[in-house]
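Just one protein chain is left out here, and the rest sit where they should.
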Amino acid sequence: MRWTCLAGLAATLTLALAGCNKSGSSSSSANSNEIVIGHVASLTGDTATFGVSADEGIRLALEQINSKGGVLGKQVKVITEDDRSLSDEAKTAANKLITRDHVCALLGEIASSRSIAIAPVAEDAKIPMLSPGSTNPKVTQGYQYVFRNCFTDNFQGAAIADFAMKQLGFKKFAILYPANSDYGVGLRDVFKKTVEKNGGQIVDEEAYTEKSDVDFRGQLTKIKNANPQAIFDSGYYTEAGLIAQQARELGITCPMLGGDGWDSYQTIKIGGKAIEGCYFSNHYSPDENRPEVKDFVAAYEKKYNGKVPDAMAVLGYDAMKIMADAIQRAGSTDGTKIRDALAATKNFPGVSGSTTIDANHNARKPIVMVKIEDGRFKYAGSVNPE
Amino acid sequence: MQEFLQQLINGLSVGSIYALIAVGYTMVYGVLQLINFAHGDVFMVGAIIAFFVGTRALPITFPLWLHVAILLGIALGLTIPLLLGYSRRDVLRSVRPFVILYLAMIALEAIISLFSRSRHVSVSSWLMAALAMVMAVAACGAVGYVIERLAYRPLRSKPRINSLITAIGISLLLEFGGQNSAVFGPTPQAFPNQMVPGINEHWRVLGVIISKGDVLVLAITLALMVILSYIVLKTKTGLALRAVSLRFDTAALMGINIDRIISFTFVLGSALAAVAGVLYSEKYPSVQPLMGLLPGIKAFVAAVFGGIGNITGAVVGGMILGLVEVLVVGYLPGGSQYRDGVAFVILIVILLVKPSGLFGKHAVEKV
Partner (left out) sequence: MQSKKSDSSLAEAFDATDLPSGAGTLSYSNLPPGRFRFGSLKANLPLPILFALLIPLSMFVESDVVGDYYRRIIILAGFNIILAVSLQLINGFSGQFSLGHAGFMAVGAYLAAYPAMNYSQHFADPFACLLFYAAVAIVFVVAGTVLFAAFLLIRWTRKLYQALPMILLIAMLIWAMFDFARASAVTVGNPPKYYIWWHGADSLVRLFAWVTTHGRDAAAHLSAALPTGMVEPLSFIVLVLGSGACAGAVGLVVGMPALRLRGDYLAIATLGFAEIIKIIIRNSEPLGGALGLVGIPKYTNFAWLYGAALVTIVVIWRIAYSPRGRAIMAVREDEIAAAAIGIDPTRQKVTAFITGAFFGGVAGAMFAMHEHSITPESFGMAKSIEVVVMVTLGGLGSISGAILAAIVLTILPEFLRNLSPTLADFRMVIYSALLIVMMLLRPQGLLGGREIWPWRRFRNPDPVPTEDRDDYQGSDETKPD
């Protein structure tokens, strides 16, 4: 009896292991008449809007690319793997895309901590990786095959500080940052340095735990006592609305500033009236006057039933287009050649601005400052890279 | 000084929510000796149901107050006689005509809405809030009943670790099920907390800001505490509850229907979780499937701190936990990063020093 049980178990295990072979992604059909690109995204989990938006932008671009004949005469296919907003899963997903699906390039991830986790995987496999939205400088540092098509926090933090001090005229700031997020901590550091360099003052600095704290009154009471002219929150949209509400409730009237992590319709929905008059830096604003933006917004709304695209969708769209352009310029699906073509990207007309990849594999792009007014995101100025 | 007072008020406001959730936890544990890991997730289900009710426009033709009044009437008409000890059959039989009438009314409205554009209810009204609360409580009660029936009852005779693992499994199921885009999706959504007019305003007392919402939560918590204590101490069902929590084989010998009492406990506990969920979302209007995880654990700590099985203890424990948390955030440098650790440190300290909690009686170990 026990041997039959054991035999049955062994058979099931072998079948399971074999079943880890997705039907249809066997190595034969992969590269003959299609170009396969992988996308690691957080479709579920805490930061799911980022992953879903990026994926939607990528799919829109894919549609447009394929309808124009594809790349190098072949149709392009994008396989998206969900990493549930976890770094370990992101590594497994990247591994799977590279080794099982034989992708020639990788798009992803949005969150800096996950991009940092999958960068070595792409680097070891010599597969070029293009992150649409990770802004922490460590993502591309020291890697040959990792790129990003957005600005870094070094630029972003400085831009926010400059905008606040020069355009809005503030000198005293309080900082509320998520201590368990690389993005939040990095952005805070740059903001602080820039403010102090320009003669401003940080009157108070408080931390919170991202994705788990909902009550910020303790920190906000301390901030209120320090009397700042503006509060800088370097976290994600998941907390921005709540912080604004609680701040207004406690009687804090000064405006809040944020980074591109605020970019989501949830910020306005949750923040409501409390978040009116606050500013944040973003990769684009839907009401910008450029023709690329208008075309993109129209196409996106048409494909996704009237949904207004957020910055991650734009970045995903741009990333896909840049990757397709690079593969076209490289003339082959060889990783090294695509890498060289990516590194040579100059003045690519992206929806999020004209993109040039610099020597550090980062994009030199302008930052858009967005003001939240009347329940909508309104364009409030751009900061160009020097 | 003013800052300290404000932090005190903040602490009490955070603590009152923990107290509310802890009350449900303590009830279930007191009767079943089971840490219901799924309690935090039932709390989340309540918030999500209230979210759906509050954000969908309801196509009704008869005035809203009529609906709420009838639903409340049916609910009270079911629960109070049952608590007072009338037999289930009699109670159901007497309530039945009203239920049938109500169903007929809803059917009529559905038919009318097919033909004409019916009036959509405005969101900002006490009635809407009451409706959301009632639906959340009913739904969570049903969820609690189903969970108990399907998952906990078969394991009652098995070692406790199996029930614990099953509780963890249900908690995971609810969380991941909620994260599925067909159900709710993983994105936090904004809870319509303008339902009750004026709930977001506040009073200024001595330069300290006290929000009306917090006072409401506190009032509801205290009211529930009193009601629950009354139920447990003065009604027949409460007597049965206490008997089951002491020794259930003997209680069965006395003619108490164990299954029914345990189901009742679960339904009650889940209903309390639902109330907590709705009030929590009023305060922190961001609803997402993982929202119940941490509050659930902290409420458990609060319940243990106050003496598990003791309702007053749960409330007091919750308050103290909230206070300590906010004071640590406010006065310890970098304290905001240790905020979650506070609950666990309190737990370990109390388990080491006085495991029966503040209000519990010290257990004698017999050989």
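Annotations for the structure displayed:
Think of it as A and B in the order they're written, each chain with its own count starting at 1.
Heads up, the rule we're going with is that a contact is a pair of C-beta atoms (placed from the backbone, for glycine too) under 8 Å apart; a residue touches a chain by one contact, two chains touch by 3 or more.
Given the structure is predicted, the values throughout are model-derived calculations rather than measurements.
Considering the whole complex, the hidden chain is in touch with A, B. Across A:Val52, A:Val71, A:Ile98 or A:Ile231, the residue that sits in touch with the chain not pictured is A:Ile98. Here the missing chain is touched by one residue of B:Ile74, B:Ile106 or B:Leu164, and it is B:Leu164.
Residues of chain B that touch the chain left out of view are 29, 33-35, 150-151, 154-162, 164-166, 168-170, 172-173, 176-177, 179-181, 245-249, 297, 300-301, 304, 307-309, 328, 331-334, 337-338, 340-341, 343-345, 347-349, 351-357, 360-367.
Counting the whole complex, the residues of chain A in touch with the unshown chain are 2, 6, 9, 13, 16-17, 19-22, 44, 82, 84, 86-88, 91-92, 95-96, 98-100, 113, 116-117, 120, 125, 138, 179-182, 185.
The rule is short, and it goes like this: only the chains that are shown with their structure count from here on.
Rounded to whole angstrom units, the spacing between the C-alpha centres of chain A and chain B is 37.
Interface of chain A with chain B (complex): residues 44-46, 48-49, 52, 85, 179-180, 206-209, 211-215, 217-219, 221-222, 225, 238, 241-242, 245, 249-251, 266, 269-270, 272.
On the chain B side of its complex with chain A, the touching residues are 3, 6-7, 10-11, 13-14, 179-180, 185-190, 200, 202, 209, 211, 284-286, 288, 290-291, 294, 325-327, 329-330, 334-337, 339-340.
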